[in-house]
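All protein chains but one are shown at their positions in the complex.
Letters A, B and C name the chains as they come in the text, with residue numbers starting at 1 for each one.
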Amino acid sequence: MYIRSMLYFDCDYNNGCHPKVLEALVSTNGEYSGTYGGDHFCAAAKNAIREACEDPDADVFFLAGGTQTNSTVIDCLLRPWQGVVAVPTGHIAVHEAGAVEYSGHKVFTLPGASPCASEGKMDPSELESLLKSFKDDPTRNHMAEPALVYISLPTELGGLYSAAELQLVFETAHRYGAPLFVDGARLAYALAAEGNDISMPFLAAHCDAFYIGGTKCGALCGEAVVFPRAGAPDHFFTRIKQHGALLAKGRLAGVQFGALFEDGLYKKTGREADRLASLIPGLFRKYGLGREDHPSRTNQQFILVRSDILAELSSKVAFEVWQETPPGAPGFALCRFVTSWATVQDDISELEKVLMALC
Amino acid sequence: MYIRSMLYFDCDYNNGCHPKVLEALVSTNGEYSGTYGGDHFCAAAKNAIREACEDPDADVFFLAGGTQTNSTVIDCLLRPWQGVVAVPTGHIAVHEAGAVEYSGHKVFTLPGASPCASEGKMDPSELESLLKSFKDDPTRNHMAEPALVYISLPTELGGLYSAAELQLVFETAHRYGAPLFVDGARLAYALAAEGNDISMPFLAAHCDAFYIGGTKCGALCGEAVVFPRAGAPDHFFTRIKQHGALLAKGRLAGVQFGALFEDGLYKKTGREADRLASLIPGLFRKYGLGREDHPSRTNQQFILVRSDILAELSSKVAFEVWQETPPGAPGFALCRFVTSWATVQDDISELEKVLMALC
Amino acid sequence: MYIRSMLYFDCDYNNGCHPKVLEALVSTNGEYSGTYGGDHFCAAAKNAIREACEDPDADVFFLAGGTQTNSTVIDCLLRPWQGVVAVPTGHIAVHEAGAVEYSGHKVFTLPGASPCASEGKMDPSELESLLKSFKDDPTRNHMAEPALVYISLPTELGGLYSAAELQLVFETAHRYGAPLFVDGARLAYALAAEGNDISMPFLAAHCDAFYIGGTKCGALCGEAVVFPRAGAPDHFFTRIKQHGALLAKGRLAGVQFGALFEDGLYKKTGREADRLASLIPGLFRKYGLGREDHPSRTNQQFILVRSDILAELSSKVAFEVWQETPPGAPGFALCRFVTSWATVQDDISELEKVLMALC
Partner (left out) sequence: MYIRSMLYFDCDYNNGCHPKVLEALVSTNGEYSGTYGGDHFCAAAKNAIREACEDPDADVFFLAGGTQTNSTVIDCLLRPWQGVVAVPTGHIAVHEAGAVEYSGHKVFTLPGASPCASEGKMDPSELESLLKSFKDDPTRNHMAEPALVYISLPTELGGLYSAAELQLVFETAHRYGAPLFVDGARLAYALAAEGNDISMPFLAAHCDAFYIGGTKCGALCGEAVVFPRAGAPDHFFTRIKQHGALLAKGRLAGVQFGALFEDGLYKKTGREADRLASLIPGLFRKYGLGREDHPSRTNQQFILVRSDILAELSSKVAFEVWQETPPGAPGFALCRFVTSWATVQDDISELEKVLMALC
């Protein structure tokens, strides 16, 4: 039974954890265990992840949160003179308070001028152009080297790569010697999305590092970093510590990921959230209150909402205003509505009632 | 009911969380809330902490772990050309993988040559000597500036400052314009220790920043940073994020600290752990198997254990060998035995049985 | 008498120093002096610069080179969570090996989509748009803060701001609380350019920091950083040292800048170089071998050279191929020709002979 003074579609981390995760925390609470991730809970969860990836040699580590994971992994995959390539809407390029630069590395942002940018996706030809231009530049030894590629799955805008698109980004990066790192803060919602053809083994086979988001996918906290094919950077344990990212009670993550990877729970929670999210744009259209900005098959829906109803809608529904006056849509605000494992069918029905009353 | 294939005295983070903390997590799990620490759980916990500190203006922030907290707070209390002063056994000087230096700052270590160093404490006259020598040095503008003082309460060696001693360190630091930061990773065990005369309000009044350890004092994770007298550094929220230390579900810490600060639970858990720990040295003496290295009134006991029984003891009891061949104690290994909220009287009785069988 | 096996137009640091600078080094070589910039040569040169700036309170420091100066000044004008705004062709954004990011700060690059970008200039409206969008962003405390504006005078592409344009950039930056830093690596060539209406006092009054380039303007090495209105950052001397940028024999810079600022030498050397450079595009046009890419009134000329003559031209003349296949100019390579104090009228005549023989 959830307490709701209002409807919550503001994000996917405005809640506790999935009941099964909570159950696992409760049932294991009395056990003693090793520390710093060297415990039996972590060992079991790592094995479950390796199996899910069909990569028995994968190196797996648990960290506490997304920005921390991004900045630690990126710093460790780069040498000091190298930088990471992202799209302009990439989380590391915008919303991590300069954490990558704080660790000394440049974030190269691609132009984001091709159609796929509206979904937050990287255009492999823009990537190729940047990597090639560095390689061909006779002054390149005066320049930071673009040496790692960062994408999100799903993207910041809820977009999805197809398997073929992911493969193309991966192969483009590798053609220039750059590994690919996939930010999976919301991976559950990608894996479960309608029409998605990227499985976890496919993902593991087509990148050099990725993380399986916990915090936004049903855990209290925690992200599982996977380096396929035993690809962890040198001394990664020590560097996690140096980054302040080592959990003393590593089991906190181990227990939770153990639960998330039992009986396919991870994907299941994503699926229901995606399904419920997919109903939202229709409600706005139905009552003439807004329309989709771009299509999304994941748990984030971007809606151009009529500006005149914004104030009243906000008093009853929590959501995020992404852009108050988006270009090309006068009279509308760009808003984000997000579902999670905690969203239920009733939330959608309630939302409909609110919208109906507003039209 | 705890599962024990062996006895655990290896550390205070080898367990889940205190039952009351777990209860709070369970009972609040269904509620929606704000994010990044802007939620009602955090607000309540911060208020409880301000009250416990008797400082209504204190700035309070929740971070996930100790090293992260130390490196974030220290970096933000320093300007880029400044460094922090610690004792040679200080956690930041030894066991944080160079996290402070990674953020660009020097750790000045005092000689640690006076008697209080055996308990891991800072000698105010050594501190004064360093600060004065910098101030008097005509070449000081070619030097990193010692501009912050770091101590732990209790120390890494389980030692305690008296109120008078703390005040002296604080005043010495301030005489040279340096703020004082107190690492309270195990603060519960200090506050509750027999003979301790430092209350939380006294602590808040005699330092410029400190943290109330959660991870080692009954929480799953989390540390509460307190800047007394509204003393938070500029843009601290953004810098927490930049350090990768911002919890998306800030409530995870808020709920736990809310529970820890209800009805004095924090101090109570420390008290029982301290009491049980205090029984351990006597057991070793009683059976002629070892002796205290230095007296400790907190949950860490440092025992010189007869080397000949080490192997067998280790097969039944988890503890940490601190130094295999400590100077001045031939035939003994220096070992650390630690209790926590999870330790019960039975653990001590079981330990006695093991020791009895060994003598 | 210069030794020339070929003609040199490759850059403005392919030579020794201006004869008058050399003379000053020779004539002062036997004198003892203070160190680290605390000597009478530096004192005199600083005064000469303050006078030239008509700012008696200006703080002046001498550093050894351009990248060092940029990264030291930028790091010290920023707080750790802040970044610097530049145009996409800005030296700090491209050709400093990520030195700004290495010091922990983000380089924000503007789109560079307006016409002035072809000359390497910053569009104040693009600047305003970035600063405003940060200020208005409700998530800005999760973001690095654009808190300093960096431009070059002349720009990397030889372009010049008018006084009105500089003032507009300055006022735009200040409206959002951001100081303006002007990279004057080639300042002599801007001050002396035909039609330039920015004097040194005007520059000093319309920025918060700038540097007067020595290395590219007649010195062996050295840049003079000016913080108008006593605006040097806190502990700047120590931070120069921390950045490895403090000259032990500071006099090396002091003596040279003393000479450059005697009798207006600095501007004079710029004037002749600019005049000679201005003759180059005409030669290419005259012989049908190329045309200007964009107009430049400074010592750098960007010429679209017929690709078929490139190889032979290169065998006789040193210059830089900027882009082998510039967009929109099939059959041409974009090349840069640069003059300096060391270029003489004969060099231009010789260049004409070479071009004539090629057509």
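In this section, a residue touches a chain if its C-beta (ideal position, glycine included) is under 8 Å from a C-beta of that chain, and two chains touch if they have at least 3 such contacts.
Computed from a predicted structure; not experimentally measured.
For the chain that is not shown, the touched chains among those present are A, B, C, taking the whole complex.
Of the listed residues C:11, C:85, C:153 or C:169, the one in contact with the hidden chain in the full complex is C:11. Contact with the undisplayed chain is limited, among C:30, C:115, C:195 or C:330, to C:30. Residue-wise, the contact with the chain that is not shown comes from C:96, picked out of C:96, C:165, C:208 or C:274. Among C:195, C:244 or C:331, only C:244 touches the chain that is left out of the view.
Mapped onto chain A, the footprint of the missing chain covers residues 75, 79-81, 104, 141-145, 234-235, 237-239, 241-242.
The chain not shown here touches chain B at positions 80-81, 83, 94-98, 101-107, 109, 136, 138-139, 141-144, 321, 324.
Residues of chain C in contact with the chain left out of this view: 1-4, 8, 10-11, 13-17, 19, 22, 25-26, 28-35, 64-72, 96-99, 102, 215-216, 220-221, 238-239, 241-249, 251-252, 318, 342.
The definition used in the following text is that only the chains that are shown with their structure count from here on.
Annotation: 34 Å between the Cα-based centres of chain A and chain B.
For the pair chain B and chain C, the distance between C-alpha centroids works out to 52 Å. Separating the CA-averaged centres of chain A and chain C is a span of 42 Å. Among the residues of chain B, those touching two or more other chains are numbered 238-239, 241-242.
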